[in-house]
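The following block contains the structure, expressed as structure tokens.
Only a single protein chain was left out; the remaining protein chains are all shown in position.
Letters A and B name the chains as they come in the text, with residue numbers starting at 1 for each one.
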Amino acid sequence: MTDIKSKDQNPFFSLEEIDSEREVKWRETLRLFCANRPALFGFLFIIVFIFVGIFGSILVPADPFEMVAVPLTSPGVGTLFGSDYLGRDVFVGIVHGTKATMIIATTATLVTVFIGITVGALAGYYGGIIDNILMRITEFFQVLPPLVFAMVIVAVFSSDILVVILAIAVTTWTTEARLTRAEFLKIKEQDYVTASRAIGDRDRRIIARIILPNAMPPIIIAITLRVGITIIYEAALSFLGLTDPDIITWGKMIGQSRDYFFDAWWTVTFPGVAILLIVLCIALIGDGLNDALNPKLRGR
Amino acid sequence: MEKNVQNKILLKVENLKVQFKLKRTSWFSEQSVVHAVDGVSFNINKGKTLGLVGESGCGKTTTGRAILGLVNVNEGKLLFENRDLASLSLGEMLRLRQRMQIIFQDPYSSLNPRQTAGDIVLDPLVVHNIGNQKERQERTDELFALVGLRKNQQYLYPHQFSGGQRQRICIARALALNPDFIVCDEPVSALDVAIQAQILNLLCELQDELDLTFLFISHDLAVIQHVCDEIAVMYLGTIVEKADRVALFNNPQHPYTRALLSAVLTGSSDKKTSRIRLEGDIPNPINKPSGCRFRTRCSFSKEICVEQEPVLEEKYPGHWEACHFRTSKTQASI
Partner (left out) sequence: MISEATEFDPNNILTVKDLSVDFDVKGQSINILSKVNFGLKRGETVGIIGESGCGKSMTALALLRMVPSPPGKISNGEIFLNKKDIMSLSKREINRVRGREISMIFQEPMTALNPVYSIGNQLVETIQQHKPIDRASAMEEAIELLRSVQIPAPEKRISEYPYQLSGGMRQRIMIAMALVCNPQVLIADEPTTALDVTVQAQIFDLLKKIQNKNKTSIILITHDFGAVSEMADRVIVMYAGFKIEEGTLEEIRNSPIHPYTKGLLGSMLELKTDSAGFRERLPEIRGSVPDLLNRQAGCPFGPRCESATTRCLQMPPTFDLGDNRSVMCWLVENGEN
């Protein structure tokens, strides 16, 4: 490069010759994620929740179903968050409910998203008959009221935690499927997808490696919302008494105590705040991940 | 058939037809079909460039994509080195396809925004499982040097490049598998004038260096004139005129070719030069005119043009035209 420069004697320093350093992808992603304060905050908070979920029953060994105080005692009097209508400790309930709530929320979300993305991607990419068939199936699931459908599944099989998770997933994946399909329809027309086909790329790799990463931004937002919705579904099912009675979840706590909201606000408010916090954290993390994975937002 | 060693035919296209079915408006209505490419035939000799020129909707892009198998061919034969692509086994076909590549018009949408430039160029090698990681890296370095990009630009993302540089990345990707034949689909139309020159120079250099054969698709006659050995003019899915470069530009025959040439704006043209002005627009390809497709806009149109579709005939040696008249005579009288 230098000899060319001396030849034509352009006194300008050529900006194009500045070296670009090779960035390690995941490290750059991590750096960007950490630079995003709200996302980092959300992530740390989720760590706390996970910690509580795993070690909660050891740290707070009390039985959440045991009567420890006079029913509907205010917070601070004997118990940290007060007691519910059966005199059970709300704080112990929240700590012990963390595990089940988070397992149901994450697994059900993962299953939902997996079904949704698979169906949507196949329908959107292949089109034609495959699209037609998959979309009719999607519509079939869409027209059934999801809660009623989930109730039927749980009632027919059992109120096992696994069945609850599957019931939630099977009834709610249609949103993700439609969203993914729309994104795929849009992106598969782009020239870079045609270019991949021209170099002989297989369909599976085009779907997973080329189109899916570009379709992710709206899907990530849908996923973060899905976590909250799943927790609420679980609450609705437990409110109807359709979940495992031996497992305590935040949704169940709210459901059981809803009659006492005006007399004892703490019975509903504290589990509610816990759900709110989790959904908020997941949303923040999703947002941060989305930005960190988008090369266009990387610092120049 | 001439047996000339120099003019070895690399690709032979025979009566290529591509149809797109439109969605039915109702269950009982007849499904309308667009004849995007309606019986196109040509040969490309090894190391040469065939230009496909025409206005939007004439089927030139579809022709290019059909050759590469990117759209379904309804009828016709494709012979690559005298081997019928349809008769090959899947494995052989994939191997042949590797030798045929494409460069797109819009360098903004033809690069995956989530891959680095290096990964994009490397992708063909990964897909076909060629070489180990070190060899792949060496090949990428080589390709970057070939198209005039710096090695350290491999780690940048497409949005960090200018239009011209992006087109260079596309060219590098197309060259990764050492192809013999490249479809250049309007490779410079989306670029600024100064950058157009850079890319055209690069393409010509690469063609000489690597002995490439091009199918060069463009609507810009000046670009076509600069790079093509032979030119085919398309209108509504068919070739209306085909000749070598000198004959087509110096002695255009078909009324459409002449109108097209006349409509080109040039920097040095006098404002007063009389032009052949075509009336109206290209007809809708769903219900194209009967007989000659061009008759609705042609000033020489007679009854025979309504009734009969002209076929592509060799009117002079090597100069093919699809018209009922010997229009060179009429031109002389103007």
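Keep this in mind: a contact is a pair of C-beta atoms (placed from the backbone, for glycine too) under 8 Å apart; a residue touches a chain by one contact, two chains touch by 3 or more.
Here the structure is a predicted model, which is why all the values come from computation and not from measurement.
Asker: Among B:Val126, B:Leu146 or B:Leu200, choose the residue that contacts the chain missing from this document, as touch is defined above.
Answerer: The one listed residue touching the chain not shown is B:Leu200.
Asker: Tell me which residue among B:Val264, B:Ile286 or B:Val311 touches the hidden chain in the full complex.
Answerer: Final answer for the missing-chain contact: B:Val264.
Asker: From the list B:Asn74, B:Asn152 or B:Gln225, which touches the chain that is not on show?
Answerer: B:Gln225
Asker: Identify the residues of chain B touching the omitted chain, counting contacts across the whole complex.
Answerer: Touch with the absent chain occurs at residues 55-56, 162-165, 192-198, 200-201, 204, 219-223, 225-227, 245-246, 249-250, 259-261, 263-269, 271, 275, 277-278, 280-282.
Here is the rule we use: only the chains that are shown with their structure count from here on.
Asker: In whole angstrom, what separates the CA-based centres of chain A and chain B?
Answerer: 47
Asker: Contact residues on chain A for chain B in the complex?
Answerer: 16-17, 19-23, 190-192, 194-202, 205, 210, 213-214, 293-296, 298, 300
Asker: Touching chain A in the complex: which residues of chain B?
Answerer: Result: residues 65, 68, 70, 94, 97-98, 101-102, 104-106, 109-114, 116, 123-124, 127-128, 150, 152-157, 159-160, 170, 173, 176-177 of chain B touch chain A.
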